[in-house]
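Shown here: the complex without one of its protein chains, the others still in place.
Read from first to last, the chains carry the letters A, B and C; within each, the first residue is number 1.
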Amino acid sequence: MSVTRRQLLWATAGIGTAGALAACGSGSGRSDSEPAPAGSTSEQPRSGGTLKIGALGRASAVTRDPHGSQANESDYLIISLLYDTLAVPGDTANTVPRLAASWQPSPDLKTWRFTIADGAKFHDGTPVTAADVVWSLKRLRATPAGASRLPGIQPSGISAEGARTVVLVSDYANADLPLLTRLTTFVLKKDTKDDAVATASGSGPFKLDWFRDGNARLVRNDDWYGGKVLLDAVEVRIFESPQALANALLAGQIDVASNVGATAARTAGARKDVQVVRRPNDLAMPIVMRAAGGPFADPRVRQALRLAVDREAMVKQVLSGYGTVANDVLGTGDPAYARDLPQRTRDLVRARQLLGAAGFDLARSYDLVTTEDIPGLAESATLFATQVRETGVRINVVKQDSKLFWDASWLKAPLYASYWGTNDSVVFFASKTMVSEAGQNEAGWRDPAFDAAYRKALATADAAERAKVLHQLQEIEYDRSGYLLWGMADGIDLAAAPVRGLPRLPGYGRVQLEKTWLAR
Amino acid sequence: MTVRKLVRTVPALLLVLLALAGPLLAPHAVDQPVTAPYATPDAVATLGGDQLGRDLLSRLLSGGAPLIATALGIALLVTTAAAALGILAALRPRLGRWLERAADLAILLPAVLGIMLVALAWPGGGRLAVAAAATVLGIPYAVRIVAAAAAPVAATGYVETAAAGGERLWYLMVREVLPNLRATLLALFGLRFVEGVYIVSIAAFLQLGPQPPAADWALMIRENAPGILLNPWAVAAPSLAIGLLAISVNLAVEGIAARPTPESAL
Amino acid sequence: MSLVRFVWPAVRRLALLTVLLATVFAAVSLLPGDAATATSERGESATDLAARRAALGLDRPLAERFWDWLAGLPTGDLGTSAHGRPVTALLAAPFPNTLLLGGLALLLSVTGALALGSWAALRPGGRVDRAVATAATAAFALPEFVVSVALLLVLSLWTGWLPAVTLTGPDGAPASWRMLVLPLLALTIPQIGWNTRIVRGALADQASLPHVQAAILDGLPRHRVLTHHVLPGALPAIAVGTATSAGMLLGGAVVVETLFNYPGIGAVLAGAVADRDTPLVAGVVAATGAAISTLLLAADLIRDRTLGVRA
Partner (left out) sequence: MTTVRVTARVTDLSIAISDGPQLLTGATLTLTPGRVHALTGPSGAGKTTLLRALLGALPPGARRTAGTVTVLGHDPLDLPERELRALRRHRLAYVGQDPGSGLNPRMRVGRLITETAADPSGQGLRDLLAQVRLPTDEQFERRRPGELSGGQQRRVALARALARRPELLLLDEPTAGLDPALRDEIADLLRELATRHGLAVALATHDPRLVSRCADDVLTLTLTPATRRTPARAPRTRTAPASPAPALVTARGLGAYVGGRRDRRPVLTDLDLDLTPGTRTGIVGASGSGKTTLVRLLAGLHPPATGTLALAGTPLAPSHRARTREQRRRIQLVPQNPLGALNPARTIGATLTRPLRLHFSLPQEQCAARVAGLLRSVGLPSEFADRYPYELSGGQRQRVSIARALAAEPDVLLCDEVTSALDADTATGIMGLLSGLCADHGLALALVSHDLPLVGTYADTVLTLGGAAPAPVELSQGRVGPG
């Protein structure tokens, strides 16, 4: 029951086993941030100045442990500026080197060797060694959610070769293992005591000046190995509600409001001195129809609902236009995303035929369970229920307290609205939510053909061959999966006029502020 | 009931009638989007759109009755319970001291925490949970007020003579003490009605109580708050409605419960 | 005032506070789910969950947990929160902030209410009296949320006179006093409405007393009768009334702090209940309960002192 706070469960940012994220420019053309900053390309980036950035978070859930569970976006932002992960999401290629300069797979795609970037030093001057990385990865693997963050890698499979090489061994062949090292593998010095973790020095682009109850001030790390950092300092402010965050920016008290949502964007739209930064394919709000049993087990019924929804209206009403129509296949930002699948549109006649054929009981009403964790989630459920009523199916929206939803309804209810806060590859979503033995099989979907295609995709190293198998995987998902994905919401940040060089990446790519500068 | 008293109750009656007849007058269906989200007032939606583009005027017209019913229920329950317990406390001082301690306990408990605990523990949550929370939280404070007002009455000669003369407890409460507390109880009722509206609004802020897509003024205020700069009516209209409701009810109650002895000028 | 007269009410209030904390502890544990499930991530397996529940000590019986927590209270140790941080540290900055905001709001609202109430009581039933009564009712009828949003629009976004939100400095307190003005107004306005009603009622009751009638027949000017004969007698009722309504300030604080991002205890409370974080909830209630108890104690002393004088 969080109060109108955006509580992205970043744990879902665990890495998919395969698939590369193309530059976010794919899909509906280059992300247009209107109004484009005047002459952004011609201006020369200047260093200096303090960037005040606001992010959502709850004062009661503030944590400092890089390997802990960061329920707050503000905590994750601070940690990702102080500490480095082995690799980070990139806009040109999927996995851009950071602490690990390069990596090579073994022929059977099971053993991967990462070499540490030269010149990488902790803030207190000591160089980063393989032992530090191995200790950090083992500590990460030992956390309660460790298994889901490094799937397929046992603690014993993490070892060091000499001072600058780290070896990761996977249980199964995994062509995209480096994806795993992108968002959670923060590296600390070896044997840092648990209570000293909060003040441990990292190797990131910024050093800690002060931290107090979720707010922090970070100053530039001058001899950062990853290149020249332009900003003098970054002040991170924690905000309880998106409304307060947007108001702070409109009142000019902060320079960047991270992840504020569509309504704030429209409010700021009228202001000429405020940039609205749109990051497409940022958030999925699928409707999950339980396939394992219950009223929606029959694929024809699921198909009927997919035809009953008016996707354009959902994007226009729920996202105020800040989003793109989707086609019931998860992983829309993935280059391997099957764009050629025919875009499903509303067909009430066909939907009623399918419902009749499946003998669907129209007399009783069905509960669609949702929470209000994300602005727009409850609204999407409400609008969906109204649209589907035109086929005769009566749906009653039940809004549950966040805790109750994750305990009682998630993974169990016949019909509920879920959300995925990060956009990853098709294979990531397959491994996470659709393969029969998936840890978070939201729809309880068991499809042998789908499982076979998934395992084949993992094991093939050749790119062309993999693309063909991935397309086949998406066809099965498009036909029979438990998901109804009507659209993808854009990630929206608001920025003051002088801010330049903000990251354009969806999901957790938005924390890379090392290239940001102020034209003030 | 002099005419002057009747005149003061007219605004409240009018507002309640409008709220009850609201759903019939609503031009559009309550949960049917008719325009863009937070659209400014236009021909289709006279007061513009709410967060989902539904017609604000229709939701305003049909959002009154549930809130008034909830607040009325809370006010009635709290006032009757408080009257019974308050008078009992005045007539039986030993019991009164225990009620006094319970009231102290309740006053210490922050109302917002009380609402959360009761509403979350209530199976299914929703409007009933918040009404129960408001009642449970309201009674101790109200008992304190009624007990304070009933104490001097209980100590008067006529109550003691009636008690010594053989009357039973319930007769003393209902026929001897209660008729002399009319002003206090009516003022308390007005107060608890407004308090009921206030608690439903705080519950809506904490996402408890009435659930979407229900149309309820308190819920509308919180739902549409993010878009206040786009369509100010989305928040202004329900807020004005709640303000008018509170003022008119209190005006009516003060009219009916005109002080027994006209207040002396200084 | 002999010490005994002071000690006994204080002990009574302390006992009440302990009983309240016990009820809160029990109530939070009644809620569906518990701290472990509340703070678990989406992918956490059942065994890991059970391990964390044991780590948080949630498998121990409720009474035992309450006594351990209570034992730590005198030494100022309020236990550890579900996210593993000591509650005392979590509340170190927010509680004084809310105390500052709440204290100022109470002070402002009481003085405002005394002024408005007295002004209205000068001419009962007059134009001013009716206007003040209607304004007071409107003020406490409108939820804090609406008052806050209106203030935000008028005083900050449209005119830019005041900052829209509160940003904190390294010490956890608001960076400049100007950031305090909007939350303070948002919290004070509903409270002034409530307290004005209390003051007006207390003055009306006093005005009917024989010694006030005698003062009027002595031809004393209106304001003198009010200040010297009516107000002193009404003080105990006003003190008790405003003290009991101070509890409502916390309700307002949750709303105002979330909207103006004020670093206070209200926001922590809302989050703590969401996380079923019993030690944190109990910590907040202990802090606010202590503050309100001292207020009620002060009100009792004022009442006893003034009533004590009466024959």
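Brief remarks on what is shown
By our rule, a contact is a pair of C-beta atoms (placed from the backbone, for glycine too) under 8 Å apart; a residue touches a chain by one contact, two chains touch by 3 or more.
This is a predicted model, so every value here is computed, not measured.
Considering the whole complex, the hidden chain is in touch with B, C. Even with one chain removed from view, chain B keeps its contact list with that chain: residues 156-167, 176, 179-180, 182, 260-262, 264.
The chain not shown here touches chain C at positions 209-211, 213-221, 228-229, 232-233, 306, 309-311.
Going forward, only the chains that are shown with their structure count from here on.
Taken as a contact graph, the chains are fully connected, with every chain touching every other chain.
Note: the chain lying farthest from chain B is A, by mean C-alpha position.
Compared on C-beta pairs in contact, A-B and B-C come out with B-C as the pair having more.
Centroids built from CA atoms put chain C at 40 Å from chain A.
Mean C-alpha positions place chain A and chain B at a centre distance of 45 Å.
Separating the centre of chain B from that of chain C, both taken as means of CA atoms, is a distance of 21 Å. Multi-chain contact residues, meaning those touching two or more other chains, occur in chain B at positions 116, 120, 205-206, 222, 225, 229. Multi-chain contact residues of chain A (touching two or more other chains): 1, 3-4, 243, 401. In the complex of the two chains, the chain C residues touching chain B come out as 13, 16-17, 19-20, 23-24, 27-28, 30-32, 121-125, 133-134, 137-138, 140-146, 149-150, 153, 157, 190, 197, 204, 207-208, 212-213, 216, 222, 225-226, 230, 244, 247-248, 250-251, 254-255, 266, 269-270, 273, 281, 284-285, 288-289, 292-293, 296.
For chain B in complex with chain A, the touching residues are 31-33, 36-38, 51-53, 116, 120, 125, 205-208, 211-213, 222, 225-227, 229-230.
Of all the residues in chain C, the ones that touch chain A in their complex are 32-33, 37-45, 48-49, 51-52, 81, 83-85, 90, 93-94, 152, 156-157, 160, 163-165, 167-168, 170-172, 257-261, 263, 267-277, 280.
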